[in-house]
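Below is a slice of the complex: some chains, not all, each in place.
By letter and in written order, the chains are A and B; residue numbering begins at 1 in each of them.
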């Protein structure tokens, strides 16, 4: 008679990688949403699926932290990291939703610049999650996110100035301001995740 | 010589019922504010009174929780529930205030649909408060609020799409977007209260 092994719980590290993986998917869908000739209804529907999948991963992390006696780092930090990642997804979902609902007649090129920053943020975030295990080389992560956030901030401010320059109709300004603010919000949400990771690393070091 | 009885402190349950009762008043005033030919100054003034009354009830709950050694459930949950109810009132007050200040020239019919959802939310909330005592049948409450929140979300998205469809002047869009967002905010605030009640019920079960 063989031994029965209980399947090992998916580790927190794997769940955080899974969560960050949804951000990569979401950022890709944002880029598709802005592409010329995109089927916006279809992309928005896939975004909703991605957002639900991200929600589920978040719930699994919360459930696991509640049912585990020893956690790899402080319980509140796990909550903060999980809900921080979830916030990013909510902002990306909101941006896609607004593009669908508002049907802006123009999409300034700089929107794609914002989305490129978001895609790069998602890539460095997913790459950093496995490193939470060894706590090695995490500073590269938050330094790069801070750099990207600065870059995003410059694009955002340039976009606002351009929206209010008189080159756009009031209705387009109304629509685009909400959209670029959501995208900037997603980048800020990545920065909050990077700050959380930095705090965890400082505590554990 | 007779005995002197100190009046028994109004229980937390009664205070929560009182607090939720203000929401019913507020929701009714919202409906009046949208009615044709309404005396908006008079309704807004009654809304301010209702908001002050709600504030007072919240302060009494906080005061009682601070002066009571044994509370029926966790202190933080009592704070969360009291301030959650207060947030609803603030959102309703904000919506009434905007209608008064902005004087929108048109009020799309769907605004009344939003307010009907809010009135229904207030009714099920006030009905659920006494059930906090027995913790019985509370799941019906949060399931119904979640259903109403989904319905409200659909109305909100339809309203936004319609506002940005080109059928409205930019000034009207500016005004109405703030108002419908406040109303949606009130519904979201009910959902947060329902989530708090769910958490309390899960802990106590």
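Heads up, the rule we're going with is that a residue touches a chain if its C-beta (ideal position, glycine included) is under 8 Å from a C-beta of that chain, and two chains touch if they have at least 3 such contacts.
Worth saying up front: this structure is predicted, and the values here are computed from it rather than measured.
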Homomeric complex, total chain copies (2 given)
3
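Basically, only the chains that are shown with their structure count from here on.
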So, what's the distance in Å between the C-alpha centres of chain B and chain A?
31
Within the complex, which stretch of chain A touches chain B?
97, 101-103, 169-171, 174-175
Interface residues, chain B side, partner chain A - complex:
157, 160-161, 164-166, 170, 173-174, 177
